[in-house]
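Here the structure comes first, spelled out in structure tokens, and everything after it is commentary.
Complex shown without one protein chain; remaining protein chains in place.
Letters are used for the chains, namely A and B, taken in the order the chains are written, and counting of residues starts over at 1 for each.
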Amino acid sequence: MKPSPGALALKYLFILLACAVVLYPLLWMVTMAFKPYPEWTTVAGLTWLPQDPTWQNFEFIFRGHAEGLVVSLDRTITGPLIASLVTSICGTALAVVSGTLASYAVVRFGLAQSLPLSVLQLRLFPPLAVMIPVMVMWAFIGAVDTWWGLSLIYGIVTLPFAFWLMKTFFEEVPVEIEDAARVSGCSYWRVFYRITLPIVKPGLATCALFVFILNWSDYLLALMLTQKEWVTLPVYMATLTSAMGGQMYGMKAALGVIAAIPPVVFGLMIQKHLVRGLTFGALKQ
Amino acid sequence: MTDQAHTGATRTIRPQGYWVGVARDGQKMGFWFILPTFLLLLFIVIFPFFMQLYLSVTWWTPLEGIPWYSAWEVFSWFDNYLTLATDPRLWGALWRTALIMIVAVPAQFFLGMALAYLFIDQFPGRKLFYSILLTPMMIVPAVVGLMFFLLFQGTGPVNAHLGLPADFSWLTDVNRAMISVIIADIWQWTPLMFLILLAGMLGVPSDQLLAARLLGGSNWQNFVKIILPRMKTVIIIALVLRTVECFKIFDLIYIMTKGGPGVQTETISVFLYKQTFGDLEWSYVAAIGLTILIVLSVIAAKGLAYMARKQG
Partner (left out) sequence: MSSIQIRNVTKRFGEFTAVRDLSIDIEEGEFVALLGPSGCGKTTTMNMIAGLEDPTEGQILFDGQDLSGLRIQDRNIGFVFQNYAIFTHLSVYRNLSYGLEVKKVPKPEIERRVQAMAERMSISHRLDQPASSLSVNEMQKLAIGRSAIVEPRIFLLDEPLSNLDAGFRAYMRAELKVLQHEFGQTMIYVTHDQIEAMSLADKIAIIDRGRLMQYGAPLDIYNDPQNRFVANFVGSPRMNLVDGELREERGTLKLMLHGGAEIPLSGKVRVDFTCDGSVHGGSFGVRPQDIYFGEKRGGDDITMTGKVEVLERVGPKRLAYLQVQDTLFVAFDDLDRLRVGDEVPFCLPSDKSLAFDIDTGRRLGGA
């Protein structure tokens, strides 16, 4: 039974409208990244596609200066890009490793039954409400503006996601498989390492990508716990104006595009599991 | 699909701790497995909690050169707590945070629900549209802030499209700044609602929907009487998730307006940030943070107890 053509047309109309609303801001930023200075504003008329497409904005943020521009940057994107990558990856590794181990122990050994809820509570509070002691501690142990300091906090704040996500993946592994291995004489560690872990490998990959997206997307923690050396992309992007005075829309847009790409790509890759991740495993698709 | 399959929440795949009675070496390994998480929790919860409690009853600030452990030298009893109870800026920030929640979360909910309903059945292009509609929630919030910052410039495309003059300001206007911020939040997080609600909707067994239609129920009747009641858990999860996240909102606002003009878009997080880095009132921030912590914990505990009672 097909819906009537009228209903179908209306449906497409709504969906296309929604897509247009979604794409409108995106498109403006993406095209902005390829526009030269005169097209940054609508003063000389609104243009969607760059009339005079240029790599100038990208060149500027990568080299600190660009042909035809008087201003220059004392700090290029290289540092923040590396900082973002290093801290996101290390934070992800920390969260995924500890979350995986702990969730396995909770699922299989029935240890620490209150752990899941206390881990979840970490996500309840606004980070700013608990940041004072963290900043004092980080300063005390010399972790401010270091790669490991930021990685450590990333690992901690994304641990709940890793823990709950892996918990649902472990719960899906039939216990009979592990029992069979146990019966044939494998130690618990061997069962975990040789049997269970390979089974949840796709889940593990999903979990890692998901946690990476979260870490990569952070702005606030990096804003508070870094100063110069380990400033991450979003912070760098936001400070680009204040450093130079005047609005550098094109460069900011170029930075925004670069910062936005990895999460969108990874996000689409793990689309199937997004619901599970975002709801801490409460819902599966 | 079976009835239970659509919510993992109400479903136990097998009893927790299947190997509870296991030999000691298993227990021992479990202990080592939990240790890293436990240490991290200890590191980030127990110790900071006491430090926060300690600092919140002093006048300590990083400015004066007193190390934090000597903060007792500026012990202030409950002055910080008395101040926060009557701080108009704090209450204003709380009210604005609530305002964003009250407007944005329902808007996201209804838009998400409507979109999800359109995506129940298959149609050509579904996968592509689905991916497009999900994009906003995957974009770094700070970048979303930048995107809307660019859009709402006086010389940006919004004014150009609406035929408004370049001096018609959004982000620096007393009322429109808040509207802009809320629009940006709705833009970014409606997809999340859409995603979760669609998952819930697809969890409604399709033969039951067909049965309802064959019995003569109109689409609307079936939606209200069959789909909605079955989505109760999913709806609660989606709303709680968004409300909690909305309470934390920072990146978007700080990049778009820095909480301005004045304090017009200053939410609780922006306020705390400014207190921390602008005014360096760390002990005051600690007091506010601790209060928020306690209030939220009580609410969470009540909520969980309520849910447990409903289910049990």
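Simple rule for what comes next: a residue touches a chain if its C-beta (ideal position, glycine included) is under 8 Å from a C-beta of that chain, and two chains touch if they have at least 3 such contacts.
Only a predicted model underlies this, so the values are computations on that prediction, with no experimental measurement involved.
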Hidden partner chain, touching residue among B:G92, B:G217 or B:G260: B:G217
Interface with the undisplayed chain - residues on chain B: 3, 205, 207-208, 210-219, 221-222, 225-226, 229-230
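FYI, only the chains that are shown with their structure count from here on.
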Chain B to chain A touching residues, read off their complex: 6-9, 13-14, 16-20, 22, 25-27, 29-34, 36-38, 40-41, 43-45, 47-49, 51-52, 55, 62, 68, 114-115, 118, 123, 129, 131-148, 150-151, 153, 155-157, 159-161, 166, 187, 191-192, 195-196, 199-200, 202, 234, 237-238, 241, 244, 247-248, 250-251, 254-255, 268-269, 272-273, 276-277, 282-283, 285-286, 288-290, 292-293, 296-297, 300, 304
Chain B-touching residues of chain A, taken from the complex the two chains share: 8, 11, 14-15, 18-19, 21-26, 28-29, 32, 41-43, 46, 97-99, 101-102, 104-113, 115, 117-119, 121-137, 139-140, 155-156, 159, 163, 168, 171-172, 175, 187-189, 192, 213, 216-217, 219-220, 223-224, 234-235, 237-238, 249, 252-253, 256, 259-260, 263-264, 266-268, 271, 274-276, 278-279, 281-285
